[in-house]
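Yeah, one chain of the complex is gone here, protein chain that is, but the others are all in their spots.
Then we have chain A:
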Amino acid sequence: MIVRSVALRHGRHAIASNFLSRRFLASQVDSIEAAAENSIKQLQSLETQLNSGVPIPEPSAEPDLFSRSSTVAEQYQLFKQQQKLTQTLGSDISAHYKPHTLLSNPPSPADVTLELLLAAEAHQGHATSLWNPANARYIHGVRQGIHIISLDVTAAHLRRASKVVQEVSKRGGIVLFVGTRDGQDTAVVRAAQLAKGYHLFERWIPGSITNGQQILGKCATKVMNEKDEVVPGFDEQLYERPVLKPDLVVCVNPMENYVLLHECALNNIPTIGVIDTNADPTWVTYPIPANDDSLRCIQVIAGVLGRAGEAGQKQRLELAEKGQITYRPAQGLVAPGEDDLTTASPEVNQEIREKVFHDTESIVDADELSDKIDADANHEGDGRRIRVTS
């Protein structure tokens, strides 16, 4: 053992030589000598005791903490405990910017300050010669050849946009976060996670909304109740339902996504976009004038909008717990386990019968009639696939 050998190497000889060789004051030296002898004797006895293997009192019947190999979870727990105690020893480190916190813990709309936007470089526009004059209202001035965006205007627009996201989420709308530039993927995914929305960080496929049935027709859909629980048994009905479109699109790089924004406009889908000084503010419904070239700025804006969506979802679920549904449920779905016609609601039956009588000129057979009724029952809306049941 290290301890004993060190003591023996230095201690015994040191003590012996120090005290035994000096005999100036008899009484004092004697007592010191005795103490030294005692210490050495104690050490020796300790040595012999350990060496001889004298049984040392066992603590208790309970198993020793380390006698079994601890699991990874236990080790991690211990590691975390130790971290908390030992990590902060040594110095107090002053507050500083930690880049990962913008993704792991994004700011909420209430945390938006001009200092935050300035630190995120949201005020930096493009060279003055590249500007879009429609953005003049957002620009504070010029410095070093670039336009400087007014941060109070940015903050106001960001707050408005976050309110829109919150309310759309509260009403159970589909929010799509789009960011197709390098490095924007993590921000966009994180925002979609918080807002329980959808994300896109690869190229937008043109026609995904205007030609949605073709492009997204094979995508899976599911039926959820007001508490966000999946309700099974609607597969056949979902198979015939039209493809979904987003209710709100948040685009953090509108300059590269004109087609997406145009499709949204054609389909009356509101859009939110980060508008730089060279971008066209009319492309989006709710512009946020800010620097779209700074990843830090995009992370702040996407984070804020994600947090707003999170707040809206929380409100929606809280109201659902009380029994209040904040949205209009999907039309035309029949609860699973019931027959298509026989137990369908009287209004639906009436609708079908009216349609049948309008369409058919003469009815030859009861079979033909039943066939037509079946066909009409399966026929949903316009331009969908018609499935005829036998």
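The rule is short, and it goes like this: a residue touches a chain if its C-beta (ideal position, glycine included) is under 8 Å from a C-beta of that chain, and two chains touch if they have at least 3 such contacts; residues count from 1.
We adopt the following convention: contacts and distances are computed from a predicted model.
S.K.: So one subunit is absent here. Using its UniProt record, which name fits best from "Scaffold protein involved in DNA repair", "Osteopetrosis-associated transmembrane protein 1", "S1 motif domain-containing protein" or "Manganese/iron superoxide dismutase"?
M.R.: Going by UniProt, the chain not displayed is called "Manganese/iron superoxide dismutase".
S.K.: Touching the absent chain in the whole complex: find that residue among A:Gln83, A:Thr128 or A:Thr221.
M.R.: Only one listed residue reaches the unshown chain, and that is A:Gln83.
S.K.: Over the whole complex, note the residues of chain A touching the chain we left out.
M.R.: Residues in contact with the chain left out: 2-4, 6-7, 9-11, 14, 39, 42-43, 46, 49-50, 56-60, 62, 64-67, 69-70, 72, 75-76, 78-79, 82-83, 85-94, 96, 98.
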